[in-house]
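Quick one: the structure is below, questions incoming.
Removed from the display is one protein chain of the complex; every other protein chain stays in position.
Every chain is named by a letter (A, B and C) in the order it is written, and numbering of its residues begins at 1.
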Amino acid sequence: MPLTDITQLISDDRRHLPLGLLDEEYRSIIEILGRVPSDVELAMYSVMWSEHCSYKSSRIHLGRLPTKAKHVLVGPGENAGVIDVGDGVAVALRIESHNHPSFIEPYQGAATGVGGILRDIFTMGARPIALMDPLFVGPLEDAHSRYLLDGIVRGIGGYGNSVGVPTVGGQITFDRSYERNPLVNVFCLGVLPVDRLVLGQASGAGNLCVLLGSRTGRDGIGGVSVLASAGFRDDEGGSKRPSVQVGDPYEEKRLIEACLELLDAKLVVGIQDLGGAGLACATSETAARGGVGMDVDVRAVPRREPGMSAIEVMTSESQERMLAIITPSAVDQVLEVCRRWEIEATIVATVTGVDENGIGHLRVLDGPGGAVLADVPAKSLADDAPLYDRPMVAPPDLAERLDGGLANALVSPDYSEDLASMLVDPAWIYRQYDHQLFVNTIFAPGEADATLLRLAGPGIERSQKGLAMSSDANPAWCATDPRRGTRATVAESALNVSATGATPLALVNCLNFGNPEHPQVMWELSESIDGMAEACDALAIPVVGGNVSFYNESAGRDIDPTPTVAVIGLIDIIKHRPPSIGWRDGDFVVLLGERSANAAGSRWARDLHGIRSGQIDEVNLVIHRALCEFVSACVRDEAALEIAPDLVHGLHTIGDGGLGVALAEMCIASGIGCAVDQIVDHRELFSESVSRVLVATLCPTELISAARAKGLRAMEIGTVGGDRLIVSDLVDLKLEDLGARFHDRIDEALGEVASH
Amino acid sequence: MNFDVSVLVRGVEGIADPEGRTVERALGALGFAGASSVRVGKVINLCLSADDTESARVEVEEMCDRLLANPVIERYEITIVPTKTS
Amino acid sequence: MNFDVSVLVRGVEGIADPEGRTVERALGALGFAGASSVRVGKVINLCLSADDTESARVEVEEMCDRLLANPVIERYEITIVPTKTS
Partner (left out) sequence: MNENIAIIRFPGSNCEFDVEEAINRIGAHARIVWHHEHDLEGFDGVIIPGGFAHGDYLRCGAIARFSPVMEAVASLAELGGPVLGICNGFQVLTEAGLLPGALMRNAGMRFVCETVTVEVASNRSALTAEVAAGTRLRLPVNHGEGNYICDAETLSEIESSGQVVLRYANNPNGSLNDIAGITNRTGNIVGLMPHPERAFDLVVGSADGVPLLRSFVHSVEAFAKCRVVVGQV
């Protein structure tokens, strides 16, 4: 078609606009097809080329992250990253956001977030054994934020508990930034025998695609794009299309069991979950990855409601569905497994070969041999979305933002009260989650700096190995300097994992940002990715997966940049419970790592005194790595040796809330106070510089000289005992009061039921 | 005046009802083959003291909007009768 | 014939109703001081094909006794109307 004709055509044909496609994008579609797309084709492009599915604004930046290591079996790009943990066992991990749905309906939004991430994991052949849920909501003083938190936590528990996957950790951040845009990130980890690993890939012309699970309804149509009802012919639309998806953990549980059984029996060639963009996505992605085509019979798809159009069926985001590619000879056996698990299974598509140009076509047919509603190169949907190098610009007031002068000049009349008011016990959250299932949980939430699980699971040979995992984010650090803040976030997460004796193995990230059309947001993203890349490189932690969530804004304000990371690590031998947060009477308190007297960027300066400017200390990644290795080695010895060396009785990393909060948490965990006398001033008490660990020991001299031998700073700062937390000249608090302030904070705010 | 209030809360049309579907399958398995379109909702009964039926209704509607029902995915139906005094 | 069936399932009098009590407290906290004796139950709606209303009722009673209600803690109430054909 001549260029001028295309231009004319685009300006005449307005169908693409309500679907959220730009003129240039529509032009690309016409060029790919060499003709005007049908309605079904256009709808499929609009969902597949949406930001959510195509990463069109972030892809060029994500390429800078390090992704390789010997033990990485599958890196970014598949449904989940997969890491070899030895002895024929692998783990699959992934993190995803479900932010916008959780604002609209917190219970179902969070619940379906859990459902979605689980499917990403078991689609790789892994049995999900752990979830973590980093959450970000407005302040507890805000009634709507309380309602959202209540619904989100009930939703995660409601789905996770029932589906039978424990939620073993997470984190909670309260900040104004999230008042009208809560963030719900969900991490999942699964275990698998390496030889059960499968990819979301179709192959073999003549093979069949079986749709497993729930019936297709009008759920979340166009959830991934701004598909408005005006794009449809039947215009009474709107009310018929509830965009809220309802999760069914019972269906998902049976789906997990059925899929793992199919994979164990080697009955499937490839398998893929249905998530954003529904069938359009699952069919085009599996075909594109396998370099084949596919004929989809849209009439064959079992429906929950009458009168659904082909567009609705292809783009519906109904939950709890999987697409399995099988050979024709396996049909009977597959249907038998599904029947036993009461899973509906229907053949909806056939794998086809390539055309004379080597191109595999995704065709949507109205019944077998029926009208062709769509016929597009499968790869063009999955891989040919436009890539944008969006404009970036640093905030004009960057210099002011970075200036820590104000924060470091702050003084307060009562540091004891300041410290007490910063204590928050997230137990209110994790008490509502099954965090013990599979009896793997060695360190439950709240017990240590990272969660520690036995590396085991149904069908996995038991071993003495342990898996540590920590999810971390600190938007306040990133708000002023996204690069430095993200470096510190990664560093903190790696140190948390090391503090359980594990060696960090891999990282996944969830990048929650504002509107990518705002140049400042793109700058934040780019800086954040650079910071993550630097830290991961220096700490030798590959990035094996991630997720980008844009358009997090409320009332026109972008949220603070919120890169969430989850680091996992491995510990080889666990004979005893390793030391964790807490100490024993008579211990000495040793501060390992760099001293810092910088209150800038701290929660103390920000939440208590309203100063948001200033940045935390830059992490020296070489020293940080040495610290991680040293701490990990000490704890590992305590866990593994027949007679533990008894060098470390307890430990706690210092991060959010600083040394003060870390000391308080050690006191509360053990029910024993301490007296610390080497803290220079309140700035050192509240500094959030991350390369520091508190260690409780009976042999401070030995510990300190061992640390120094590794080039680390270390000093004794106090002793353990009594029923008060005392920091000379700064803090004097009764343990009882500390405990009450810590435990009651969320409980009192939330009560029993929150209203809208 | 005292009123007996009953509020029926049900999922909006078209939204998935996993509980209803599971009950439907269970009824089928028990041999009740004629049952279909099973949906499960909530019923809330309460006593309310109010000036008159009209103001009772206004108050109950507000209760529903704020607490008893989730407007995003549920619809409610209110019945109000004066309490019989015996 | 087709029937629209509605079954109300409620806790027996005298047995604690934790959900009702919690809702009552929440209503109080929201300022609905006039609400009391709040009880929360279930409503199950279904379509049933049966020969006539009487046999429909017999069948639904059996459903309730066997599955829909737990006699130890619950009572049920059945409403059956012929489905309107439009």
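One rule holds for everything that comes next: contacts are C-beta pairs under 8 Å (C-beta built on N, C-alpha and C of every residue); 3 or more make two chains touch, one makes a residue touch a chain.
Remember, predicted model here, so these are calculated numbers, not experimental data.
**Q** Since one chain is left out of the picture, which of the remaining chains does it touch in the full complex?
**A** By the stated touch criterion, the chain not on view contacts A, B, C.
**Q** Using the touch definition up top, pick the residue from A:216, A:309, A:441 or A:596 that touches the left-out chain.
**A** Only one listed residue reaches the unshown chain, and that is A:441.
**Q** Among A:157, A:293, A:360 or A:404, choose the residue that contacts the chain missing from this document, as touch is defined above.
**A** From the options A:157, A:293, A:360 or A:404, the contact with the absent chain belongs to A:157.
**Q** For a quick check of understanding: of B:12, B:26 or B:47, which residue touches the chain that isn't displayed?
**A** Checking the options B:12, B:26 or B:47, the one contacting the hidden chain is B:26.
**Q** Touching the missing chain, which residues of chain C?
**A** Contacting residues on chain C, toward the hidden partner: 15-16, 18-19, 21-22, 42, 66-68, 70, 72-73.
**Q** So which bits of chain A touch the chain we can't see?
**A** Against the missing chain, chain A presents residues 154, 157-158, 161-162, 164, 248-251, 253-254, 257, 340-342, 430-442, 444, 454, 458, 462, 574, 576-577, 752-753.
**Q** Residues of chain B in contact with the chain that isn't shown?
**A** These residues touch the chain not displayed: 18-19, 22-23, 26, 29-30, 40.
One rule holds in what follows: only the chains that are shown with their structure count from here on.
**Q** Take the average of all CA coordinates in chain A, do the same for chain C, and state the distance between these two points in whole angstrom.
**A** Roughly 41 Å, centre to centre.
**Q** Calculate how many whole Å lie between the centre of chain B and the centre of chain C, each centre taken as the average of the chain's C-alpha atoms.
**A** Roughly 9 Å separates the two chain centres.
**Q** In chain B, what residues contact two or more other chains?
**A** Only 66-67 qualify.
**Q** Can you list the residues of chain A that touch 2 or more other chains?
**A** Within chain A, residues 753, 755 contact more than one other chain.
**Q** In the complex of these two chains, what residues of chain A are touching chain B?
**A** 104-105, 107-108, 214, 217-219, 240-242, 244-248, 250-251, 304-305, 318-319, 342, 753, 755-756
**Q** Which stretch or stretches of chain C touch chain B in the complex?
**A** 5, 8, 10, 20, 23-24, 26-27, 30, 32, 34-50, 59, 62-63, 66-68
**Q** Could you list, by residue number, the parts of chain B that touch chain A in their complex?
**A** 11-12, 14-18, 21-22, 25, 65-67, 70-73
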